[in-house]
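Just one protein chain is left out here, and the rest sit where they should.
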Amino acid sequence: MIEVSNVSHRFGERVVLKDIDLTITERRVAIIGSNGSGKSTFVRLLNGLLLPERGSVRVAGLDTRKDAKAVRRKVGFVFQDPDSQIVMPLVEEDIAFGLKNLRLDRQRIARKVDAVLGRYGLEPLRHQATHTLSGGEKQLLALSSVLVLEPEIIVFDEPTTLLDLRNKRRILTILDELPQTAIVVSHDLDMLDGFERVLVFDDGRVVMDGPPTAAIPHYLGLMA
Amino acid sequence: MTLGLYVHRETPIHRVPAAVKVLTLVAAGVGVFLVPNPLWLVPALAAVVGLMVLARVPLGETLRQLRPVAVLIVVIFLVHGWFTSWTLGFLVVLRFAVLLLLALLVTFTTRISEMIEVLERGFRPLAVFGVNPEKLSLMLSLTLRFIPLLFEKFQEIREAQRARGLDRNILALLMPLLIKTLKMAGDLTDAIDARGYDPDRKPTDR
Partner (left out) sequence: MNTRDMVYVALFAAVVAVLGLFPPIVLPVVAVPITAQSLGVMVAGSVLGARRGGLAILLFLILVAVGVPILAGGRGGFGVLLGPGGGFLLSWPIAAFLIGLMVERNWRRLNIVVAFLINVIGGILFVYACGVPWVAVFAEIGLGKALIGSLGFIPGDLVKAAIAALVAVTLKRAYPIIEVRQSPAAE
């Protein structure tokens, strides 16, 4: 469960979020809104990458301000551009990066890396340099590097924007099968079918909160 | 590691631990200045060349690496010949030859990852002075990861500037590259933090 209470946030003079107050318990939540509507800022509050200027964010009862480390273990984050998210020169090193931060011992790290490489078909690429991967493979690696940490909640910031149709489908299939809670920022209205709840952001506020059938027409109305 | 001059071969030289090679190089660096008679450097040079043959280092790459410095060394030799003495010139050239070839031998026969491990071990005592070897190792990995990516970005910028006739203008290439780099730095910082990296943790913490 994520509780966002009376959150406001500014960057310098610009107010980017105004009085956001909501609780997320659903397994599939989508966030849509125009560029600059505050949705990227909002999701960065959920794992403590940003701390709210006013109000509080709690994940499973933990305050992002006080328990930043514990919150980051619970909330994984997949960014839009895998190129600025892959941090290591080799595929297997990149998957191991987060595990090393957890200070697991070598054998456990190796086991978990093996399991994830196998599950998502990256095994043949294990020793490959990350910069030689295709766009789809990079996004798959970025996703695997987060999933290997077994977070309870995963935030996706426009995970399919830079992908072609085939790779987009592959990522969506993986997302579909995830047992975890997924919070997905997207411009891609086609992918919202299976979602239980959609938040529509506009000018720093949540202007619509409901099932896709209600939220999508509202969003299209805003864009018109 | 795909970047690097290492060439894999099954030879005894390749199996020598990286730390031993680095220490030998340091010792040689001091040694070549201590020999009283330049003639002693002749068998030393022969020995290094022998080791290079034994390690089957690639000849073409060896020449390519030596070419820029060779020009300089020839100039130094001639300067000595004309102004001081040919013997001194000979000594200086021999010194450089022994050192440069030995260094190349180490570079060709040692993996970069092994080299970095040796350096990390070497830096560990510096932790007393607040140098954190784990941070150094993360930064080294990040740089190796981002050299090819920034090179790609650089090529894209060059293509774009070529259309405007600016592809030889270093400022028109450098500014966009730096802006891209700084933008990327923000995202990359978030990505590293999001995967639980804690820069304040002491190296010994569990």
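Each chain carries a letter (A and B) given by its place in the written order, and its residues are counted from 1.
The rule we apply is simple: a contact is a pair of C-beta atoms (placed from the backbone, for glycine too) under 8 Å apart; a residue touches a chain by one contact, two chains touch by 3 or more.
Since the model is a prediction, treat every value here as computed from it, not as a measurement.
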Would you list the chains present here that the left-out chain is in contact with?
-> B
Sole contact to the chain not displayed, among B:I13, B:L51 or B:L99 | B:L99
Missing-partner contacts on subunit B, residue numbers | 3-6, 22, 25, 29, 64-65, 68-69, 72-73, 75-76, 79-80, 83-84, 88, 91-92, 95-96, 99-104, 106-108, 110, 112, 115-116, 119, 135-136, 138-140, 142-144, 146-147, 149-151, 154, 168, 170-171, 173-175, 177-179, 181-182, 184-186, 188-189, 192-193, 197, 199
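As a convention for this text, only the chains that are shown with their structure count from here on.
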Rounded Å distance between subunit A and subunit B, as computed from the means of their C-alpha atoms = 39
Contacting residues of subunit A [partner subunit B, same complex] | 44, 47, 49, 69, 72-73, 76-77, 79, 81, 83-90, 93, 97-98, 101-103, 129-132, 145-146, 149
Subunit A contact footprint on subunit B (complex, rising order) = 1-3, 141-142, 144-145, 148-149, 152, 184, 187-188, 190-198, 205-206
